[in-house]
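Each remark here refers to the structure printed beneath this line.
A single protein chain has been omitted; all remaining protein chains appear in their positions.
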Amino acid sequence: MLKQAEKSPEEIRDQKIYRQWGMSDNEYHTVVNKLLHRLPNFTEAGILAGMWSEHCSYKNTKPLLRHFWSKGSKVLEGPGEDAGAIDIGDNQAVIFKAESHNHPSYVEPFEGAATGVGGIIRDIFSMGARPVALLDSLRFGELTNQKNKFLMDRTVDGIAHYGNSIGIPTVGGEIGFDSTYDKNSLVNVMCVGIENQDDLKQDKASGIGNSIIYVGAKTGRDGINGATFASNEFSDSKESDRSAVQVGDPFMEKLLVDACLDIIHHHSDILVGIQDMGAAGLVSSSAEMASKAKSGVDLNLDLVPQREPHMTPYEILLSESQERMLLCVKKGHEKTIIDIFKRFGLDGVVIGHVNNNGQYHLTQHGETVCNIPVHTIVDDVPEYTHPIIEPDRIKHPAADFVPTVNDAGQMLAKLLSQPTIASKQSVYRQYDSRVQTNTVVAPGSDAGIIRIRHTDKALAMTTDCNGRYVYLNPEIGGEIATSEAARNIVAGGGLPIGATDCLNFGNPEDSESYYALAKSIDGITKACKLFDTPVISGNVSLHNETDRKPIYPTPLIGMVGLIKHDDEITTQDAKHAGDLVYIVGKTYDDYSGSEIQKLIQHQISGRIKHFDLQTENKNRKLVYQSIVNHLVQSVHDLSEGGLGVSIAETLFKHDFGFNGQLDLLGRQLFAETQSRYVITVAPKQKNAFEKLMGDCVKQIGQITKEPIVKIKLNDQDVNMNETDLKQKWERGLN
Amino acid sequence: MRFAVISFPGSNCDRDLYYAIVDSLGEQADLISYTSTDLSKYDTILIPGGFSYGDYLRSGAIAKFAPAMKSVKAFAASGRPVIGICNGFQILTEAGLLPGTLQHNTNISFISEWEPLEVVNNKTPFTNQYQVNQKIKLPIAHGDGNYYCDDDTLKSLKQNHQIVFKYRNNPNGSVDDIAGIVNRKGNVLGMMPHPERATEKILGGQDGLTLFQSILNSIKVRSLS
């Protein structure tokens, strides 16, 4: 496609060239007959196909995404801008967003992951915020397959390369493994920024005659049509034949962050708008900025900095070269801005102006190469709704699985060494988690925590999703993903204040994938409303499937919590021998989609039972109150592997033991009933803690100095060496 | 007391150092550009960590040509204290202010950890507030932290007591477990660990603050004598 000579408008129509860009016959006919009333030329058709792709237009998902709740009273900026913003007091705002980079990271894991990090960082600083933290949520196929190990290693290298170099600490995230991700690994990155509310910046191009300034890396032929690429599913035959990959340059991005923040913070009077060039590059950023201001733009493509000679307008507009920003600056003040860029070693170039006729008008070599209404590019995109049909698999689930566990101690050891549960320290140590000197809790705990300098406040953040539950029941799975994120925040001492999402699904035209998407959005929305955590930003990644087999639907939830006083920061590890251990929440025989089911049956099935949002909410509020009242020593949420795993993880940091008695059967140590926590409490706070928590807690034992895990169960006893368990857990990834 | 923190394009620990001096140590600091050449109003120069020029070519290789580096050399020649941390250490070795070089960690990967160290020499302007052989903990965060020098250089480092900090469980393959060294005169320190990340209790430890207090002390002592 790169070398393709430009076809005439008639050839595009007759040979249906638009199809290879992902545009349907119907869409093309809409453009010709209803919108332009003429045939689009090559550049125009290419622009429309790129901008009308799912990746840019959300045409298949918009009707569903509107269901998300994003109204909370603290929301300063909801979905629509580069990222959303929430009021955190003291005239400060927290900005965050998550984004997927799945397909590029499968093709070229190092650069794909690196550019994924770069892209989401630009979304944050273009809002005027200084990026203060990164989190990565990764999914790979099972590590028994060498290709998956390679993908993981290179993905981690790419994230480390970019995040470490640019100097933003990676403070959290998670990594999960399942064969469903075998040929479609997931790389979701979340970035969090902080700023003064006065600096909140919008991405608008308004004011006739104002200048459009381009800054950053030159435009090359890399990643052309990445937007349509990201929206198309993979097939094996394509695997070896890829067009240009984007290469990230964290050094360039560091200069851009510093320069753009300088401009936003000190020259907001002359800066009208700023946006990064992400998917569909220059056309997307310039057309969206114009659309928001209901204006048009005239751009001279000869002025766009180009890395290669003889680039066509189509290539210049749709290139996804990284590290590029577009600014709209008040007429007459261009030099001020360009001089600032120069000081940071960057070249800012005026490439055009805002017009008042609403047209997206481009020239190259003195000729008009595109002249179509901005609203046709951005707003006239058709929307598609699909019927929501419950698949038989969910309507008639298989019988519930109940494992037989004869030796709960050995089962615990086995589960701890499963890659999804095992320690991720060998990965996390490759990320600089402490640069910026704000990190209080580094990756490896329930939530990553950074303090907000010169205040008593801190932010807790996490990313979560268990695709297995969503696969078994998308609606409850969505509720659970949101609940688990909120539990992690609270376990760190935070009050959840907002969420972002990355919806990783299959082809929306496949009814099962569409059902999963619709229902999980319903579930997330229900939970977010109840928890008062508005969804302020998000991203959709569809066509996550290989050879027609979709991945488990994986709607990642990124959540941020506010810690009002830094003495409320809580971690998951037990602090003293002699402390009492409690479990919050009831335990049932819940094994559908659990790690133990996967381990024993090598697949998952069944119904998700016993989950109740009200109980979840009540338990979480009580746990939060116990932290704020300073009644607890440690809090750890229960997730994969259930109570057994959670108790073990509570001990590992300081090599404590546990001595306890549970009114449970051996297998129930590994049940994954939701809404539960393990909490340790100093003996002197026993009464106050129990009084506050009422009947939702039960004391189950005590932390011991001797590193032995002793658990009396109704059908058996566990007696394991903590050091042996820890070794299994530490070596699970290798 | 006034510290200069030199920001190179791509430095990312410059602000961290600034805050360590201003907030934790309670002294004055300026972030100055790599193009500045006038260092006359400063008592100590700090060269921060990060990825100057993206660490492209070799860590520190491009930064050594920055205009400020000429002035840093003159400043060091006058006997006043200069510290290079992490990438700053790499820049000082590339610039010839310290012997040796820093290569890839032996495991190839970047390592970010709290690392146990030992203070080998407490008779420097940077370590006089530590005990000799004191065990401390500082964060490391580097991909190229593996200190290398030839045998003759190592011998002279030892003879002149230029080795200041050693790793207790060598994480990166450094010769003789070296984590930080001074020049022969003792007024230029290069170290891979990050003292500026360990100046507040909430961040996990304060062993780094002692290093900055040592500088204060040595400058006070010098101005008294």
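Per-chain numbering from 1; labels A and B assigned in written order.
Going forward, a contact is a pair of C-beta atoms (placed from the backbone, for glycine too) under 8 Å apart; a residue touches a chain by one contact, two chains touch by 3 or more.
Throughout what follows, contacts and distances are computed from a predicted model.
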item	value
Omitted chain (choose from "Glycine/D-amino acid oxidase", "Phosphoribosylformylglycinamidine synthase subunit PurS", "Peptide/nickel transport system substrate-binding protein" or "ABC transporter permease") - UniProt protein name	"Phosphoribosylformylglycinamidine synthase subunit PurS"
Options A:M152, A:A217 or A:V678, residue touching the unrepresented chain	A:A217
Option from A:F125, A:F140, A:F251 or A:F611 whose C-beta touches the chain left out	A:F251
Contact set of chain B toward the excluded chain (per top definition)	53-54, 56-57, 62, 65
Where the missing chain touches chain A, by residue	2, 107-108, 111, 217, 220-222, 240, 242, 244-249, 251-252, 307-308, 321-322, 345
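We adopt the following convention: only the chains that are shown with their structure count from here on.
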item	value
Chain centre separation (chain A, chain B; CA means) in Å	36
In the complex with chain B, residue positions of chain A that touch it	157, 160, 164-167, 249-252, 254-255, 344-345, 428-440, 451, 453-454, 566
Contact footprint of chain A on chain B as seen in their complex	9-10, 12-13, 15-16, 19-20, 23, 50-51, 53-56, 109-113, 139, 141, 143, 194, 196-197, 199-200, 202-204
